[in-house]
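There's a structure below that I have some questions on.
Apart from one protein chain that is not included, each protein chain of the complex appears where it belongs.
In this document, chain identifiers A, B and C correspond to the written order of the chains, with residue numbering beginning at 1 in each.
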Amino acid sequence: MWFTSDNASGAAPEVMAAVTAANAGYARSYGADAFMDRARDQIREIFEAPEAAVYLVATGTVANALALSLYCPPWGAVFCHQHAHITEDECGAPEFYMHGAKLVLVHGAHGRMDPAALEAAIVKAKGSGVHGVQPGAVSITNVTEAGTVHSVAGVAALAAVARAHGLPVHLDGARFANALVATGATAAEMTWKAGVDVVSFGGTKNGCMGVEAVVIFDPAKVWEFELRRKRGGHLFSKHRFLSAQMVGYLEDGLWLRLAAHANAMGARLARGLAQMPDVTMVHPVEANILFPEWATGTHARLEAAGAAYYPFPAPMGRERARLVASWSTTEADVDWFLAALRG
Amino acid sequence: MWFTSDNASGAAPEVMAAVTAANAGYARSYGADAFMDRARDQIREIFEAPEAAVYLVATGTVANALALSLYCPPWGAVFCHQHAHITEDECGAPEFYMHGAKLVLVHGAHGRMDPAALEAAIVKAKGSGVHGVQPGAVSITNVTEAGTVHSVAGVAALAAVARAHGLPVHLDGARFANALVATGATAAEMTWKAGVDVVSFGGTKNGCMGVEAVVIFDPAKVWEFELRRKRGGHLFSKHRFLSAQMVGYLEDGLWLRLAAHANAMGARLARGLAQMPDVTMVHPVEANILFPEWATGTHARLEAAGAAYYPFPAPMGRERARLVASWSTTEADVDWFLAALRG
Amino acid sequence: MWFTSDNASGAAPEVMAAVTAANAGYARSYGADAFMDRARDQIREIFEAPEAAVYLVATGTVANALALSLYCPPWGAVFCHQHAHITEDECGAPEFYMHGAKLVLVHGAHGRMDPAALEAAIVKAKGSGVHGVQPGAVSITNVTEAGTVHSVAGVAALAAVARAHGLPVHLDGARFANALVATGATAAEMTWKAGVDVVSFGGTKNGCMGVEAVVIFDPAKVWEFELRRKRGGHLFSKHRFLSAQMVGYLEDGLWLRLAAHANAMGARLARGLAQMPDVTMVHPVEANILFPEWATGTHARLEAAGAAYYPFPAPMGRERARLVASWSTTEADVDWFLAALRG
Partner (left out) sequence: MWFTSDNASGAAPEVMAAVTAANAGYARSYGADAFMDRARDQIREIFEAPEAAVYLVATGTVANALALSLYCPPWGAVFCHQHAHITEDECGAPEFYMHGAKLVLVHGAHGRMDPAALEAAIVKAKGSGVHGVQPGAVSITNVTEAGTVHSVAGVAALAAVARAHGLPVHLDGARFANALVATGATAAEMTWKAGVDVVSFGGTKNGCMGVEAVVIFDPAKVWEFELRRKRGGHLFSKHRFLSAQMVGYLEDGLWLRLAAHANAMGARLARGLAQMPDVTMVHPVEANILFPEWATGTHARLEAAGAAYYPFPAPMGRERARLVASWSTTEADVDWFLAALRG
């Protein structure tokens, strides 16, 4: 039973159908396909941003790295949470695409940067003159790596700190749909209305094969992005296969339905775990990722039962796990896991 | 009627079917999927290289850039044909992935480096001491950008020059299947037996959605490649969708059948063009790409008729075109084009 | 009265004399000068390392960046103190020369990494697999940015952690002479005998115009270093002017005498400050750098009196300063400062 990551799931049937349909006949290559026109329109509508530049790439890592490279120079600093995906899980891709810029790590509970700590980090960097790297951008993750969610007000508070210092704001939305569903916010409220300049808008984890949109609210960045994407080897020749995924994903609100389901399965898991006296939660459960803690020996028991998930470092005598529900997790899957845990 | 590029075609039905089949259920992410095990086995068998490292990426540009970055240091030079794809069509991706290495352009007729010119370029570079970039690698393209094909002997001659100077050899095989079909050579004969160290083995242009294999004959390069791929944002989380394309592409010799068809359509086009007195060929036709030259005014007439292809710079009073046949080009398509050209 | 930094001082007369003498006639360029032969011999003798590779550059920043780039790949991590010069005062030069590698910041009191914290940071990095940057090197600073000194045992303890994980060790010795004088250690004891692989051996701050040696104990790194130096624009054509500084600096133990004087002036300052009830020290005084803390208002008073130094962030109601004594600081300078502080 798979709770390792939402990327162990396949693609939703509607997404696969859109890809299959797009395969018919010939299409213009390198992003000039009609499916891309449709995907761009959909995303502009969803974000209420008729001028936004919209590009597709196949991985979240490169969506983040390219987005940051548009806003932070090689001698700059990106301020992010100390456990952000961009610093812990991308093997230095942001540094590579930014040609050596530095990630400055900001503390904060449960995966969310503390605004005061962000302010202090920016002020410190500003004081170094030519000897230090220059403040370049702020990157916020929503849903966070701790499985928590920033409210619109939370994003706005961090963005306000950034903007007071003249810094642009990136939002890593690998699980953007889950964050919207969890907060009830619209895409526009969660991004440009809250002070965000560029979004990595994830599709892969939530029912696509491999597609992420980079949404840039400043259309002046268009040409530079295209060159950076091509130069990174991320411009698909048969681009329709990226476009079609995104079209299928966004059509009729599928993306929100899939995320709502994943979050509901996360909540169901959380409710079940809450009833087990020995199980505590490391972070609040706000979307589809859970970090339970339980007694030593549980991992071995669950593994023997057939549960798949990632263990995390824990205090002596205890074990921690990360469990991720996805669009394809069923109620039966959840109940199976809870039963296996009960033993 | 599409003759712009083989990347205007979709995916072959067998490839699409393999992808659809792979979508069922859960799979391990980041390349640990069972489809990848199958693809690796297939490629090792095809290349008669049971120890080869095999990796999948989604674009030919990054396959080339990553392959070269394994072999040429930032202060190195890659020797390639003056019109190679890596220097003219990848927006500096090789330089990006190699952290600033230089491409040294080598002359040669019809897209093939002249071995004596390659030798001279290497010797010159070796004479610069610490003041010049150091010879790093040699890159050969087969099928070439001119639509010609290197025989096994041709590859071996260039590789011999490289190896005499201790340089590794990369083969850009975006149209590798077309080259094999055109020459009757096996994959092993065309690569490691001829002195090639690393191959970009294309799938995209020949019937896949977007997948290329990097085949590295020295297994010691494995871990560095994995880190470079991840850091470039090219490690797919739902990797099965790359693997499955390759499995479907290689199963039962599909890849060679598709390429044989594309080459046959190229030959049919060439035969038809040869019968038109005013049409000459800029380069010999040896695979699925043709460069005809005809009188000024022809482009306008063909475009009006509905033909799509790329014009190329030509002498005064003449026009040049690039026509590409693909796995999905039909005899009727070819005959339609010839009829349109006749007027 | 100058206490801003040891780099506000000029060059020692002996160094200037060596430069002037070296100006006579013609010399081979790019490091093939006879003065370099002499400097190399001196350094090999001082370090008891007859095989060591020795190179000269003009700034400490590039000495560090080049040294690290030899040992840490672009996808690697350098572990250093959270306030190390390489992370706070070099504007990202290490990241630039390492092509985007990451500096992982390690805590520790008074400018010295805590060995347990270093161990934990390395272990954490090792656990990330392909998703995280790979442990690359450990960098130790001696004298530290806090003005404290690592004993030989202290360097050895940190190097032992590094080597247990197979990591090379860099020593940033911008004030190496001051560290040796403070500890009584030999250059060999403080470096390769303690587990150090490469040293930035400073001359600039301690009486030269601008010269630092990079001392590499593994002679296999020679050619790569030469290429990296040239490519960074740091290979001097009239190299004799770097060489001669170093020759003059090392001749007859001048370098140690200059450092002993600077440290003595630091100690004299510290003794004077210790007698003032309101003045406390932020860090122990072990070499030529002091971080006193005093009441608000003192900066203004000292500035008015003509004292020059850098203020540092301090708790409410207090002020902090960094005072640096150099080879040219006199007893009278120190006594003047203490008198000015007394008011």
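Just a few scattered comments:
To be clear about the criterion, contacts are C-beta pairs under 8 Å (C-beta built on N, C-alpha and C of every residue); 3 or more make two chains touch, one makes a residue touch a chain.
Owing to the predicted nature of the structure, the values given are computational and were not obtained by experimental measurement.
Note that of B:75, B:176 or B:309, the residue touching the chain absent from this view is B:75.
Contact with the chain not shown here comes from a single listed residue; of C:122, C:227, C:258 or C:325, that residue is C:227.
Between the chain not shown and the residues C:58, C:101 or C:158, the one that touches is C:58. Screening C:91, C:140, C:196 or C:289 for touch with the missing chain picks out C:91.
Considering the complete assembly, chain A touches the hidden chain via residues 30, 73-75, 99, 130-131, 134, 224, 226-228, 230-231, 235. Considering the complete assembly, chain B touches the hidden chain via residues 74-75, 87-92, 95-96, 98-103, 105, 128, 130-133. The missing chain lies against chain C, touching residues 2, 4-5, 7-11, 16, 19-20, 22-29, 57-63, 65-66, 90-93, 96-97, 204-205, 209-210, 227, 230-238, 240-241, 328.
Here, only the chains that are shown with their structure count from here on.
Comparing mean CA positions across the assembly, the chain most remote from chain C is B. Computed centre separation for the pair chain A/chain B is 34 angstrom, with centres defined by C-alpha atoms. Per-chain CA centroids place chain B at a distance of 51 Å from chain C.
Our note on geometry: chain A versus chain C, Cα centroid distance of 41 Å, whole angstroms.
The multi-chain contact residues of chain B, meaning those touching 2 or more other chains, are 227, 230-231, 235.
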